[in-house]
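Removed: one protein chain of the complex. Kept in place: all other protein chains.
Naming follows writing order (A, B and C), and every chain is counted from residue 1.
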Amino acid sequence: MKDSGTINIGIIGYGYWGTNLVRNFSAVPDCRVAMVSDLREERLQLINRVYPSIKTTKNVEELIKSPDIDAIVIATQVFTHYELGKMALEQGKHVLLEKPMTDSTAHSEELIDIADRSNKVLMVDHTFLYTGAVRKMKELVENHDLGKLNYFDSTRINLGLIQQDINVLWDLAPHDISILNHLISERPVSVQATGISHIHNGIENIAYLTVNYNNGFIAHFNCSWSSPVKIRMMLLGGDKKMVVFNDVNPGEKIKVYDTGFKIENDEDKRNLLFSYRSGDIYVPKIDESESLLNMAKDFIGAIKNGTKPVSDSDSGLWTVRILEASQKSIKNKGMEVLL
Amino acid sequence: MKDSGTINIGIIGYGYWGTNLVRNFSAVPDCRVAMVSDLREERLQLINRVYPSIKTTKNVEELIKSPDIDAIVIATQVFTHYELGKMALEQGKHVLLEKPMTDSTAHSEELIDIADRSNKVLMVDHTFLYTGAVRKMKELVENHDLGKLNYFDSTRINLGLIQQDINVLWDLAPHDISILNHLISERPVSVQATGISHIHNGIENIAYLTVNYNNGFIAHFNCSWSSPVKIRMMLLGGDKKMVVFNDVNPGEKIKVYDTGFKIENDEDKRNLLFSYRSGDIYVPKIDESESLLNMAKDFIGAIKNGTKPVSDSDSGLWTVRILEASQKSIKNKGMEVLL
Amino acid sequence: MKDSGTINIGIIGYGYWGTNLVRNFSAVPDCRVAMVSDLREERLQLINRVYPSIKTTKNVEELIKSPDIDAIVIATQVFTHYELGKMALEQGKHVLLEKPMTDSTAHSEELIDIADRSNKVLMVDHTFLYTGAVRKMKELVENHDLGKLNYFDSTRINLGLIQQDINVLWDLAPHDISILNHLISERPVSVQATGISHIHNGIENIAYLTVNYNNGFIAHFNCSWSSPVKIRMMLLGGDKKMVVFNDVNPGEKIKVYDTGFKIENDEDKRNLLFSYRSGDIYVPKIDESESLLNMAKDFIGAIKNGTKPVSDSDSGLWTVRILEASQKSIKNKGMEVLL
Partner (left out) sequence: MKDSGTINIGIIGYGYWGTNLVRNFSAVPDCRVAMVSDLREERLQLINRVYPSIKTTKNVEELIKSPDIDAIVIATQVFTHYELGKMALEQGKHVLLEKPMTDSTAHSEELIDIADRSNKVLMVDHTFLYTGAVRKMKELVENHDLGKLNYFDSTRINLGLIQQDINVLWDLAPHDISILNHLISERPVSVQATGISHIHNGIENIAYLTVNYNNGFIAHFNCSWSSPVKIRMMLLGGDKKMVVFNDVNPGEKIKVYDTGFKIENDEDKRNLLFSYRSGDIYVPKIDESESLLNMAKDFIGAIKNGTKPVSDSDSGLWTVRILEASQKSIKNKGMEVLL
């Protein structure tokens, strides 16, 4: 682990997200994007025009083995993460993987093992954990403002690009699952999932996931590439307060609701004598600084100072573990799959 | 079956919904609310003040056996529907049951059997089927405007009164399940459901339900009494158009989206070559006449003219069948339950 | 002024609002709706059916002169308010006038004079002053939460029924003007107004009004019967906080915004060195009890206990004074008209 000096970054994959990574890592102090690799000639030409100082290559091994490079960011398709990550770690590089971490729990565990043995930083880019909204939710949970936590309910649906290698859960749910794992310290015990494919390749474009805990907490995820409306909403319910994170309501992304129980008139004699009571709503101002920049700084900080990143390899592993179990449950008609 | 004359109605249960029933049946031509029964003295006093011409009784048998009464509306708690409905049918009355029809498939089937044998109208009050919004959705489906139907996704969540005898699915989902059955002619083959109770009596306050079909169609329901926000949203997706029914957006309850697939640039070579394409949105004007009045007229019309009601006993039965299977699935950890 | 006993009310006019008045005054303790007059036979028949204990008459003088009646509510067209109100006061009755109070400042002042001399309650039904939303705004103003008040900006537009006798300002703006006068203790000094008629009778269906104060405060009103969207929004801006009252956003009618000034980077050297700063938003829970019932209670309380009503005759007078000046300004091409 280096104590000082500039960290030289190599980035594998210059697609849509790769351009954001290059831009943000270029803005991190003590960090330099030294090389970018991509298989597509036109993408490399583009980077040469915009960032003439960055070396480019179509040969990913050239990048991984470059002695000038300290850390490698892997922004390629999921099925390549394990192989590229392993090679990079074995070359003594720190590694940042795009989400989801890898395509299986076993692969994620193996990468963690290699990173641990070689004392390298292994991190996963769950960008949402660095947003002002999620940081505010984390703060509310840590301050015990919500009371005993009861449920997490996430909807992430829109008209989307159909992926060829992964289903809608692997594509969209890593955001929400990583947030869940970030907010809830206890780990889940099982999942049930259902889904359907309306595409010839059999990949689910709609899926529903329930995640179970031992302590009366429940989480549910609704993911779809086939919704005409774009919904990005998360509810986190406690017995004192509840939070709504609505990512498509700028200026009011986080709302905190006072809730509780009150005694009702027992009109029908047979009803329970209580119902929910709603109260004031509080809409905290959210830090709007770019979350991807915060994530990049966290990676560089972990390399330089040995700090534990927010979106660490354990976060990546648990996300993959839940996704893998979900897929198994879908294939087994919603059967409960233990984690 | 009477051909003419006034239908005399008896209503059992004068709670919140009972007041709506009395008001609406009073407004139906050729119909008279003759008697109301309730166990609570103060409710009967209330009706005496407001509707002095309506007879009242605390003795439900007096109402059911009254020779002046042609048809009986049962607006009591679910567990009483079967017994009261059976008694009424056996007394030769037409019967309208509040939703859900009864507390079990077997009970619903038995009532249907009795009604068939005695040639009486047996109907269930799925009021939503009479709203302008659902009628517009039905029209879109029947005109084949949506193309091949792919999915139905319903969210019905709010802070609600905790029921003592039925869980959140039995309380809220009958609305959405009856709409599903009304819009989709094919019948489902199985369900999976999950849920949780945060209440001492173990009754689920949050539940999730997937309903499966043989033809690639899927339906999903998210029901909660524990959400700080009130959401009443249904999506019905076809391969040509999709409909959103947002019941809390007055003036824009129904939106019809042009959707389809388009070819995308294959930036990553490995993506499928298509994505969804969105187009114009159409917000049809919806008939705002009171749905409960339409329902009451449908009941009276069925009695007088022998017409088949929209919300018939088969609609009631299938709703109960799905609810019963859902509960079984929840108790069996999300196991698929065949219908 | 009576100290005890039941107040007998007579209501003149049984149109849309009249039905609400009868219902709410019937619910006030120590108050009885004794008689209702209307020129239309079918309206009187309706009241006979629903409220058989209420006397009805087509002869308004019979009602006004009835010795059994203590107080009279006048819910007829604006041009009749003065004459009927004067007659009622002269018969020794307490009087509640629907908004706007009368059709001219002179008429309003004369009624106030008569009421003062005869020691009778004269009140105007500005129902909005009794809503939870306006009461919350008043509380925020009185607690000095908003800082120095700077502006009031109201939009009340929708597709509406064209009135024959009054323009859109006289129809819609009384709500907003009475709220303005209720919240702001200082009185305005002048108005400017513009408007247009798209109707053959020359009555303005769209109008804009500015109300000026001596202390740097300004108020503006946008009223229209010709908007396809229904907007009911009021902004009240102070130098510390600002309030938005959005009447069509149930559950979030009142929002309180932290605002202030902050120093900006002076990129262009010539900009002022500050801009607004936004902060947290607070959405207080609003009392949802029926405002019309609260108004009715206030009237009865004023009669029985001599309390000063919230919506008193001075509130009515100032509303009419501003409306009258606005009309004069519209007719004089937006000329400033002093109050």
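Note that in this section a residue touches a chain if its C-beta (ideal position, glycine included) is under 8 Å from a C-beta of that chain, and two chains touch if they have at least 3 such contacts.
Everything numeric in this text was worked out from a predicted model, so none of it was measured.
Enquirer: Can you name the residues of chain B that touch the chain not displayed here?
Expert: Spelled out for chain B, the touching residues are 252, 255, 258, 278-285.
Enquirer: Under the stated touch rule, tell me which residues of chain C contact the chain that is not displayed.
Expert: Where chain C meets the chain not shown: residues 15-16, 39-40, 77, 150-151, 153, 155, 157, 159-165, 190, 192, 194-196, 198-199, 201, 206, 208, 210, 212, 216, 218, 220, 222, 224-229, 235, 237, 239, 242, 244, 255, 257, 259, 264, 267-272, 274-278, 329, 333-336.
We take it that only the chains that are shown with their structure count from here on.
Enquirer: Among the residues of chain C, which ones contact at least 2 other chains?
Expert: Chain C, residues with two or more chain partners: 251.
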